[in-house]
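Take this structure, written in structure tokens, and hold onto it; I'll ask about it next.
The complex is shown incomplete by one protein chain, all other protein chains being positioned as in the whole.
Right, chain A next:
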Amino acid sequence: METLSFLTGNFNQILSLAWVHTLLVSVAVGLAILTGVPIGIAITQSQRAADAVLYIASVIITIPSIALFGLMIPVLSMIGQGIGYMPAIIAVLLYSQLPIIRNTYTAINNVDPALREAARGVGMTAMQRLKMVEIPLAIPVIMAGVRTAVVMNIGVMAIAAYIGAGGLGTLIQRGISQSDPRQLIIGAVSVSLLAIVADFSLLWLQKRLTPKGLAAAV
């Protein structure tokens, strides 16, 4: 009851926290796509590079977020950004690399060799093959990686409230420090809700982006 009245009383604030949360994750994952997809494509050219890159990305993902923030504070302090949204975005960017790079790498590698050969055979350059054949075919799997990254990092971003990043984590943090179960519950539930909504929206987007001919095949 009290939780509900807190919710109605502070609805606008909660919405704006959710908005900031979404924005931070979007910017971070967006940047991760810009780095991860090209890296994923590049490492299809060399098995050794692929092994190394995927290993590093898996190691990064095992570092607890709190520890990662701790590591970044002294480094980013040198440019006056030790706390706030900057370390949060960088952490999410790093965590997103593994699902995005790995899925891109796998998807491009799994393009039917016959199609790759057909693409070479009709006289496409390497860039044209990527743009016209390989990336379109890889889209569903790459998007699945993006979804994993987003859902996972909505949780990470909640913890980043401790270093002052803002977002829905702020409610959880306040709930704990003020021993206020209302804020704690609302914070936790809204983070979960946001993750679910994001997952479904991205699934919809994934279907939209998947080339039509592929949808007919599966």
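Heads up, the rule we're going with is that a residue touches a chain if its C-beta (ideal position, glycine included) is under 8 Å from a C-beta of that chain, and two chains touch if they have at least 3 such contacts; residues count from 1.
Here, contacts and distances are computed from a predicted model.
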item	value
Candidate names "Diguanylate cyclase/phosphodiesterase with PAS/PAC sensor(S)", "Cytochrome P450", "NAD(P)H-flavin reductase" or "Quaternary amine transport ATP-binding protein"; UniProt protein name, chain not shown	"Quaternary amine transport ATP-binding protein"
Touch criterion as defined above, residue of A:9, A:30, A:64 or A:211 at the omitted chain	A:211
Touching the absent chain when the full complex is considered, from A:101, A:119, A:143 or A:202	A:119
Touch criterion as defined above, residue of A:53, A:137 or A:202 at the omitted chain	A:137
Footprint left on chain A by the chain that the document does not show	112, 114-115, 117-125, 128, 132-133, 136-137, 211-214, 216-217
